[in-house]
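Heads up, one of the protein chains got dropped from this complex, but the rest are sitting where they should.
Moving on to chain A:
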Amino acid sequence: MFDLKGYGPELAAGALVTIELAFLSLALALTLGLLGASAKLSGNRFLAGFAATYTTLIRGVPDIVMMLLFYYGGQVGVNMLSDYLWEAYEIDFFFQFDPFISGVVTIGLIFGAYMTETFRGAFLAVESGQIEAARAYGFTRWHTFRRVMVPQMLRHALPGIGNNWQVLLKTTALVSIIGLTDMVRVAEEAAKAERMPFHFFIPVAAVYLALTAGSELFIKWLDKRAHAGVVQGS
């Protein structure tokens, strides 16, 4: 029953691509989220406005449209730049936009916006007394941020990060549309060639299910660790 008609290794390689894509996008999203939340809370009107525009724009547009724009538009943009550089300065510059990079950038940008909101809420949940105490001890702004705010904020941010991660994981399936040979793409080609859709899509669905279920357990464990020593009223 579990005969994958010789597509097994390709599917496994595809699954690895999916996982790599998900982790790289997560890293980018977390970085952008921290930057975005810091910008929103910085008190600087220009920075806050910029971050607000970023999160609003991203949340108004479907992920797949953004991906198509980056993938096709990115290449056209690079071509224009390379033409210009050649004509103006005779510099030979070319860069092939590949689906993997476009996928990481788009998913990172999209979830960066969601992470911004998560981190913003978490930063606001840190007691102001903690920050005042740090300042009273003579901590600089950077030290307060790194030693006091971030460690305490993470505890509040964890459930939000977990939710975003689950959605991100499922969003990686879309990168198959712009031609990345991930698990979904391999399954699609195999299903078409062998005319056996259930045979190939159901194992792929099961891999996604295993990934989301595994993440859920891991996040629960992390949450428990993050709450070590916190007395919770019930």
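A few remarks follow.
Convention: a contact is a pair of C-beta atoms (placed from the backbone, for glycine too) under 8 Å apart; a residue touches a chain by one contact, two chains touch by 3 or more; residues count from 1.
Going forward, contacts and distances are computed from a predicted model.
When the unshown chain is looked up in UniProt, the name that turns up among "2Fe-2S ferredoxin", "Response regulator", "Arginine ABC transporter permease protein ArtM" or "Glutamyl-tRNA(Gln) amidotransferase subunit A" is "Arginine ABC transporter permease protein ArtM". Within the set A:Ala12, A:Ala27, A:Leu57 or A:Ile91, the residue that contacts the chain not displayed is A:Leu57.
Of A:Leu4, A:Ile177 or A:Ile219, it is A:Ile177 that touches the chain left out of the display. Only one of the listed residues, A:Ala12, A:Ala27, A:Ala125 or A:Ile202, touches the absent chain: A:Ile202.
Although one chain is hidden here, its contacts on chain A can still be listed: residues 57, 59-66, 68-69, 72-73, 75-76, 170-174, 176-177, 184, 187-188, 191-192, 195-198, 201-202, 204-205, 208-209, 212-213.
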